[in-house]
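Following this message is one structure expressed as structure tokens.
Every protein chain of the complex appears in place save one, which is left out.
So that you can tell them apart, the chains are marked A, B and C in the order they are listed, and the count of residues begins at 1 in each.
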Amino acid sequence: MKKLISTVIIVFLTLSLLSSCNNDKGNKDIINYDFHDVKINFTADDDDFLYEMEKDRPILFAIDNNGYLYYNELTQNFMKVTVLGLDGEKIDEAEIEPIGVWESGEFIPYPNGAESFNCIAVKDNVLYFTDSHPFTRDSTAVFSYNFNTKEQVKIAEIEGFNDVRKIIPLDGKLYLLGIDERLSQNINPAKNNYKGESIISVALQTGEHETVFDNMPFMMAETEDGVLIISAYAENGGYYFKKLNSENIIPNDNLNFSNSEEPNFEMYGSENIIHDSDKFLVFLPVDGNSETRVIVNNLPSINRKNFAVKSGYLFYETGSGVRRIKLSEEVNPAVLNMAHYSVLPPIIENFGFGLTFEQIDTYELSLSLLSLDSNYDMYNINSFSDISDNIRQKGAFYPLNDVPYVNEYLNAVFPYVREAAINEDGDIWMLPIYLHTNGLLYNEKICEEYDIDIAQLNTSEDLIEILATLKSRDITEYYDITHPQFFFERSFYQIMRKNNEFNRDDFREMALYIYDNINYIKDDWSYNRITSDTNPYPLIQVPGSVNRVADLRGRYLLYRRGVGDYHMQESFNRALEYEDYDDDYFWANLGKVDFRYFENYKHNRFILYPSVKAVEGIHVNDVTLEFITVNPHSENLDVVLEYISALAEYQLNLENSFILHDEKTYSMDRHFVKDAYEILNYEGNFIRFSLDSELIYSDFEKFLGDEITLDEYLNRAEFKINAYLRE
Amino acid sequence: MKPTKKSRIPWNIKCLFCLVPSLVGITIFFVIPYFRVLYYSLIDNQFRRNFVWLDNYVKTIQNEYFQLAFKNSLLLILIAVPALILSSLSISLMLSFGLKKLRVLRTAFVLPLVIPTASAALIWATFFANVDNVLPVYLLFIWKNIGICIILMTAAFTCIDDSVFEAAKLDGAKRFTIHRKITIPLIMPTLIFSILISIVSSFKVFKETYLYYGGTNYPPQYSYTLQYYMNNNFLKLDYQSLAASAVFTSLLVFVIVIIGLLLQRRYTW
Amino acid sequence: MVKIGKAGKNIFLVLLAALFFLPVFMTVGMSFLDNNMPTFQNYADLLFDCFVFYPVFWNSVLYAAVITIIGLLVIIPAAFGFSHAKFKGKGALFIFYIILMMMPLQVTILPNYIGLRDLGLINTRLGIILPACFSPFGVVVMSRYMQSINNSVIEAMRMETNSVIKIIFHAVIPQIRICIFAVVLFVFADCWNMLEQPLLFLRDINLQTLPVFLSNTEKYAGSVLFPAAVLFMFPVLLLYNFFSDSLEKGLTFGDLS
Partner (left out) sequence: MRVLNIIITLIFFASMVVLTVTARDIHNALLPQVTARRLTQEDFEFVIDFEYDGIPQTAVITQKRLAIPKELYNPDTSDAVFVVTTIYINGEERVGVRRVVPQTNEKNEGFYEVTGGISRSDFVIFTSSKVLEDGAEVFILAS
């Protein structure tokens, strides 16, 4: 009997150890590398040079050994290549004669031929370029143009080969990477992004070509000392590097290529730079040891196809031309680990620091703070989380008073934000990043049509009055701007702002007000809409949206919309970048805004969302703040403070930041920016901390649903709020 | 029988050596943390760390919500534990001295040990949906811990010698007096012991009640126990009041244990 | 009157047992219901679609088994020490054990976290196993029982050998078999229901235990969780069956020698 039991137990043990380690290692996507440390950083501004070009289409460019820039203007029917020197002055120019195909002795130019050029390369003053036949697309012609002799030669025409992605001229041969027809049919789908590429070499003199490598290559590059490096997909996922004429380099099989559409990589010293997502350039040692390094920089959005590394410079294409940055060897020692409280990590710049994000909940956060843990360097908290104010009161932060730029930044932000960032004994306990509050968006023209005077709309009574008039003239068929939960939340903060402990009469008054004016249908508390016409304000779901008031033809009159959060900043920056900014581009980017509903969007204006009751005479508006606190026990505190000062400096001279106080930093000519600024600059704004209306949501809902009496609700609310405050 | 050579180490020391592994483990994983809690209860703030000696205790004692929580926990121990002991005693008496084939019913009482916390809370929420007093929590406590007590007691009953009963039956004692006079005093040590175990599990039942009230940190007033007080303070980074109240609970426990041992010494013959 | 009293008592007992059996019946019932149509789909979903369940299940088995075994190796000698060694502060030490046993979880979470972190045991299996092996609960229970065992057998054994381990193995263990089973049952059940420690001390999902899996309601559909709850109940129930068998047998032979 005993032997039996012992054998069974031993079986358990072996099995559980086995089962826990054999779940197959999912191939790790390139994005979630384990970043070790940042080796290479972009230098300061002096080595940051921009070749300005007015261009309406992406360009192709190549760099020769002494750093001259050859770029190609894709004009209508022929290719003009200009050569720029190191400080942007024009050195040479070449007009390539029209590209066409010789058919039965007759030269037929391709009408919109220029678009079909794939890529160009340059070596000791000779330009090489390829083009695929624009119609048949089944063959690629290879040309060379000699800048000295100014003559153009068609070297070869390769059947069944197109979409050339890279040309590398190397000791007498041209290596082309493109899609090979016969390979691109049946490929194992789920493993990687291989589309049937292969590498073909073309002899410069004779023009005959042969396939050099077709075992699932995806990119190739040339080292400074003239060796061709190919990277190819490995069989079981991930990829490996291979020198052209030598044995395999050790495959690093735990790296799977990212899902970016146009893979590209360049060689820099003994390492290669894999360009991955917009913000990251990843440095990976070719010999495959898994120690990876990332350089994170503030490149707005690098064109994936188009970046080159030559003689210590990084060239990449931007909206206004080609930018050249010196790669310096300066080393940033630490990768900082930021814990974030909300689901998404904060959208902030990284200024060349390695930043990793990890989401944690309240319990883990308190455990980490109380145990003086050092596994998080910074915490990204928003003010409505229960823990935000406790960090200030208990001193679980590193004071940022003497960090450069932070003081300056706090003087530049809105006064109520500055006040929130400094605790009683003068310590700056956090760095505010962005604000978020509620605004009411209305369409001037349509409101005039229905003669609604928005000017006198600043309390909820006015709003309800307007909705009643709309209802009486049955102009509007459906809206859902008056939702009990939203009104409850706003009045809760306004009351608690006035007296920070439970005030029975205010709560009684608020509860009765909402009970009488706002209609509540059972079980519809958290913002989902109800479709019934039994109550005075028919609340019918507008397709795919919340908080909107639309007229019969679906045009928007009123719309509750977040103001100032990073969506606004993000879309604004993107709008600015392309210069052709105008209102509709901006609106299209402001979150999932469905254009059909915003007919004449040029007339959309923002005002402060009406508040429920005045506090000390002014109408009060609660604002949530997203901020960063520094863990005093972080091991790499000096690097963290360096990052904080870089972030503060960046925020300090941010245009349209929706957190800075100075009007001059906002493009006030755009009326929605002016409106948003006015909302955020309203003197009744205050940052609401910790105390969350969630505390008594469920009781209030029971009261609205007549499950408990008013007094019962008030007793419960009293116990909960006072317990929370005085525990 | 070969003469045993005189072992160098006396027998008593050998028994002490048996204690060593447990003592080492206890010190690392229980004693050091306990003294850490004591240290935390004497400093002012987890981050500034300067000694304020008994301020935290004074602050905690005066805090009305600590008093409320302490009262509720005490009530739980003073009402629910005796109820648990009585019910488990009566059930185990019925089981042990009732019909032989009813023995299998004991498995039913062990089931609550087996049910996962989440399902138990869910079932309690469906049964006692809108009961507005503390009864569901007490019933949940009794339901969860009756299994252990019954096992302990039935195991204790098995140790009692049958001959004792024959003697009592001979001089015509009725069933009830037999139990009162003989069986209960005989298993008094186990009884005391199950009381201690139940008090331990009165702290463990917090998870179920937390889920029963829908995961809110602020349940109705009557079931706001010490665990809620400590949990909320943990979330508010106020570890000092948590540590102070923890030391209070250990004093409470200490007092109960002492009373238990005194009772036991008086009753054992 | 006695006759009715007896029958009434039995009926009351059966009813009470049925009442206790109801929750289990409900859980099992729910695991077979899919919006109240009886179906095996839930089990199919769990066993053949939710592959996270297996590492989690075997983790729980590993933790419970290892803790129980190592626990016994620590508890039995310690209880023997408590009951048979004579030293001055024994009473006080025993009371200290009881107090430590009663410390509520909220209190010990932070100091344990700090202790484990300093030992580098966070996010490792040992971080869960070691603290549980040395819990004072087993020692307190078993030392109570050892006081009432028959010392003459031990004296006899001491004549032949002076290695304590042999004495414990041959003289003591046979006498306290019931208590060993009771401790095994309680320790196994306690580790099997462990929720807070793994939740906070383990970050990596495939180290987690079954109760953590069951409490993760948003990630896994309800249809998967109920069958998982049913499977959750099996091991402890089976262990209990072992115990209740031996209890019956324990009574009849050899116990009162």
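Just so it is clear, a residue touches a chain if its C-beta (ideal position, glycine included) is under 8 Å from a C-beta of that chain, and two chains touch if they have at least 3 such contacts.
Treat the numbers as computed from the prediction; the structure is a model and nothing was measured.
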Shown chains touched by the chain that is not drawn here: A, C
Residue in contact with the excluded chain [from C:L16, C:C50, C:M103 or C:L116]: C:C50
Among A:K195, A:K243, A:R418 or A:R497, residue touching the chain not depicted: A:K195
For subunit A, residues in touch with the removed chain: 4, 8, 11-12, 15, 19, 26, 108-109, 111, 135-138, 181, 184-190, 193, 195, 261
Subunit C, residues in touch with the chain not shown (by the definition above): 47-52, 54, 57-58, 205, 219-221, 224, 234-235, 238, 241-242, 245, 249
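Basically, only the chains that are shown with their structure count from here on.
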Pairwise touch network: line, ring, star, complete, or other: complete
Pair sharing more residue contacts (C-beta pairs) when A-C is set against A-B: A-B
Approximate Å spacing (C-alpha centroids) for the pair subunit B, subunit C: 15
Intercentroid distance (Cα basis), subunit C paired with subunit A, Å: 50
Chain centre separation (subunit A, subunit B; CA means) in Å: 53
Of all residues in subunit B, the ones touching two or more other chains: 234, 239
Of all residues in subunit A, the ones touching two or more other chains: 363, 370
Footprint of subunit A on subunit C - complex, ascending: 51, 54-55, 58-59, 61-62, 65-66, 69, 109-110, 113-114, 117, 200, 206-207
Residue ranges of subunit A touching subunit B (in the complex, touch as defined): 362-363, 366, 369-370, 372, 386-387, 390-391, 393-396, 632, 695, 698, 716, 719-720, 723-724, 726-727
Interfacial residue positions of subunit A with respect to subunit C in the complex: 9, 12-13, 15-17, 19-20, 23, 363-364, 367, 370-371, 373
